[in-house]
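Note that one protein chain is taken out, while the other chains of the complex remain in position.
Order of writing sets the labels: A, B and C. Residues in every chain begin at 1.
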Amino acid sequence: MIFGAILFQMKPQIAFILTGGSIDKEYNSLDKAFTVGSGAVERVLKLVNSNFDAEIIPLFQKVSVDITDEDKAVICRTCTEVSTDKIIITYGTDAMTDIGQTLVGIENKTIVITGALKSQLIKDTDAEFNLGFATAAVQTLPAGIYIAMSGRVYSWNGCRKDMETGQFVEK
Amino acid sequence: MIFGAILFQMKPQIAFILTGGSIDKEYNSLDKAFTVGSGAVERVLKLVNSNFDAEIIPLFQKVSVDITDEDKAVICRTCTEVSTDKIIITYGTDAMTDIGQTLVGIENKTIVITGALKSQLIKDTDAEFNLGFATAAVQTLPAGIYIAMSGRVYSWNGCRKDMETGQFVEK
Amino acid sequence: MIFGAILFQMKPQIAFILTGGSIDKEYNSLDKAFTVGSGAVERVLKLVNSNFDAEIIPLFQKVSVDITDEDKAVICRTCTEVSTDKIIITYGTDAMTDIGQTLVGIENKTIVITGALKSQLIKDTDAEFNLGFATAAVQTLPAGIYIAMSGRVYSWNGCRKDMETGQFVEK
Partner (left out) sequence: MIFGAILFQMKPQIAFILTGGSIDKEYNSLDKAFTVGSGAVERVLKLVNSNFDAEIIPLFQKVSVDITDEDKAVICRTCTEVSTDKIIITYGTDAMTDIGQTLVGIENKTIVITGALKSQLIKDTDAEFNLGFATAAVQTLPAGIYIAMSGRVYSWNGCRKDMETGQFVEK
């Protein structure tokens, strides 16, 4: 079965493209402000004795509202140029569908956009769960652009963030 | 597309069948011993504002070597009787393929066996990542019996635990 | 020895007066802002099987720069009126000496002002250490007004926060 053959291949290559968002927020105790870093994915992968090859590509350290059209073009180009066909993008939760739209047209790659409602540095973060979720999704889904949040896989334009609850729901 | 229609259905129902294993180990500070509990899945799901329905079924609180043939029959019967076709079993990491074998023959259900190398109560646990991973796998994979560990999906008889590293690798 | 007799008395009564500050900052994932709560002390005391009586008095949920003169008068009155002579005040780290000055004149009570550079909800917080530190200081020091930060006890007007490092150092 071709599907199985692909699924169970040796050592998948997964690219993690980092753009910022709440998942990578860091609290600066000196000026008492949140800044955006880029260490969340690396810290989480260290917890897991993972049997895949991860390429971590830190592009931006921004909240999603600060991502410009130029930034989006860089993200898009990076997705195209990276050698693997399995890509996870960490992104701010407020504009995930925006970045999804930018990526439409990329062929033959499975791109999963994820993030977290709470910084990976916070005790009760959803970052570890969400990154695990995205890591399975990117290996099991056919080529396409997806958002993986709230324990669900959505097509990039099939969901919205409920601003009252923070939950990603069907559009 | 039927695949997509199934994937993006409203509110998936996921059954979590708990049998014990390291993921649910608890440290008893009085007699200085590990016991096996059943709270890991519930604690992890609380972290995630999840948009699926979870049914948590605590069957056993055992390490995998203590699971008897009778216990396996109970697990098998529970998988058959539970109304949903999406089942995650938490299980000790030392005998995951054993329980997989027991379940062969269950039709039309996606059964994902997972667990953790370190208790969910330990700071640098892999439990949150693994449960997130299994939660995506159970929604995206066709019917079958799978082991989801080390950031990989394996068929139930396609992997083994490397006893030197703890990593689940191809058989 | 009178000192020993006081020190080793049965069940000390300790009042925790909460005013806010970074120790009690909570991240609101919906509007992506920090708010100030009042749960840190209670969460920390739950970790410890403590053999003293704690009275938790939540007065304010403010950062220190928002504490008004009226608020300070309330804190001062609370210290005077509370029945115990062992008082820990959690306070924002930027204005700890200010509140210390307000309390000068309270007789026969040991008042220890503490807090944290990082919220108790953050994984690598200093909150648990600092609260443990203050809990010992309040039981062992003679009556007076103290600041307990950076693993040190200072008289209320004997230290300053180094704004470059966050460390409390001798004035």
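Quick note on the criterion: contacts are C-beta pairs under 8 Å (C-beta built on N, C-alpha and C of every residue); 3 or more make two chains touch, one makes a residue touch a chain.
Quick caveat: nothing in here was measured; it's all calculated off a predicted structure.
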Name every shown chain in contact with the chain that has been left out of the document.
B, C
Consider the whole complex, including the chain that is not shown, and state which of C:V63, C:L131 or C:I145 touches that chain.
C:L131
Absent-chain interface residues of chain B come out as 22, 27, 29-30, 32, 34, 63, 117-119, 121-124, 163-166
If you put the missing chain back, which residues of chain C would it touch?
3-4, 7-8, 10, 12, 44, 46-52, 117, 124-126, 128-137, 139-142, 148, 150-155, 158, 165-170
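The definition used in the following text is that only the chains that are shown with their structure count from here on.
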Going by C-alpha centroids, which chain is farthest from chain C? Tell me that one.
B
Averaging C-alpha coordinates per chain, one finds the centres of chain B and chain C separated by a number of Å equal to 44
Approximately how many whole Å separate the CA-defined centres of chain A and chain B?
24
Distance from chain C to chain A - Cα centre to Cα centre, in angstrom
40
Chain B: positions in contact with at least two other chains:
none
